[in-house]
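For this view, one protein chain was removed and the others were kept in their places.
Up next, subunit A:
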Amino acid sequence: MRKMSSKATNLLQPRASRIKQKLENALEASILELDDVSYKHAGHAGVKDGANETHFNLKVVSSKFDGQNLVKRHRMIYDLLGDELQSGLHAISIVAKTPKEVGGK
């Protein structure tokens, strides 16, 4: 019962929170910035009218990206957000860096 209610609660969270949670858990990101820019894409071809939380900008810094080229890093993120992409997330602009690349440790 507790598990069911926490799952239900999860679904009620805004998409942005769910995305952040999934990425933080899986990538152990040192930096994770997520911006909802759906308003910039209103009326976009292929997007339903009035939809929100459809387009996001994401910046994530994680050591899990070490040794991965850009395609692999983006695929990693898309795989984590598979459910969101099936349920209305339309596009996500990704900046995926390692701590070294942003000048960190």
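Just so it is clear, contacts are C-beta pairs under 8 Å (C-beta built on N, C-alpha and C of every residue); 3 or more make two chains touch, one makes a residue touch a chain; residues count from 1.
In this text, contacts and distances are computed from a predicted model.
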Per UniProt, the name of the complex member that is left out, chosen from "Glutaredoxin-like protein", "holo-[acyl-carrier-protein] synthase", "Response regulatory domain-containing protein" or "Glyoxylate/succinic semialdehyde reductase 1": "Glutaredoxin-like protein"
For subunit A, residues in touch with the removed chain: 41, 44-46, 70-71, 74-75, 78, 82, 85, 90-95
